[in-house]
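Every protein chain of the complex appears in place save one, which is left out.
Presenting subunit A:
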Amino acid sequence: MDQSSGPPTEIDMNRPSAARVYDYFLGGAHNFEIDRQLAAQIAGMTPNLADTMRAGRALLRRAVRVLVAEGIDQFLDIGSGIPTVGNVHEVAQAANPEARVVYVDIDPVAVAHSRSILDGNDRCAVLHADLREPERILAEATATGLIDLGRPVAILLAGVVHFVPDADDPGAILATLRGATVPGSYLLISHSTFEDQPQEMLDAQRLSARTSTEITLRSKAEVTAFFGDFTILPPGVVHMPLWRPDVPSDVDDHPERFGAFGALGRNDRADG
């Protein structure tokens, strides 16, 4: 009933959307001229960026497979964007048809689109919400009936935390999310970094201010801190391609060129 807060509901087609730019880089057609113009501009400055996005998607796919193998059957994917290709429910449900996924995004178009794709899949739901309101997300996710926080859950934060500036206290947001889980739950984070990066990456970061959200690059230590008391599983907080590649040959000589860290942590708290 509370409509006073929540993500912005205004639909502004004159501004590029991070979700649609992402889709373009993944070869999708869920984008408009304005999104493609920005994508082209970014790609012109940093040819690696498209690769970064693809690498992020690949990391997510690998991680979901690992999680399903670990017995996780409920996923909360926050910042899911437009789940066109290699999306979580496809990967997860391919391995375990009973797996349930709740997608969350701040972009109303992405949310509407996700709903149209997921129409008829009763093990998936889409929430229109802002990561900066974690309690609200947890409450609404629980309300879908698909997520049971009394059981282990995987919270996926793929390429989204860097959209939260320090002023909005991402540490507190992460603490809330971690605190809502029971032991055996997992937290996946991929996050852009300035570490090991050339100048153009940093310039591109400035361009991202033209989408609805700006990117805050963070250090490995900062990303590590987001896991709090969770146990960070091998291989740790690493450049994305280095995180459990399918085959060693998938990793080339410059895994750092994607400019983002990935890591998976687990709630190993002793208390019930």
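Rule of thumb we're sticking to: a residue touches a chain if its C-beta (ideal position, glycine included) is under 8 Å from a C-beta of that chain, and two chains touch if they have at least 3 such contacts; residues count from 1.
We take it that contacts and distances are computed from a predicted model.
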If you had to name the missing chain as UniProt does, which of "Serine/threonine-protein kinase RsbT", "Ascorbate-specific PTS system EIIC component", "ABC transporter ATP-binding protein" or "EAL domain-containing protein" would it be? "EAL domain-containing protein"
Tell me which of A:39, A:63, A:111 or A:173 is the one touching the absent chain. A:111
One chain isn't shown here. Among A:221, A:247 or A:270, which residue touches it? A:247
Using the definition of touch stated at the top, determine which of A:54, A:123, A:220 or A:269 touches the missing chain. A:54
Residues on subunit A that touch the omitted chain in the whole complex? 3, 9-11, 13, 20, 25-32, 53-54, 57-58, 61-62, 84-86, 108-113, 115-117, 128, 246-247, 249-250
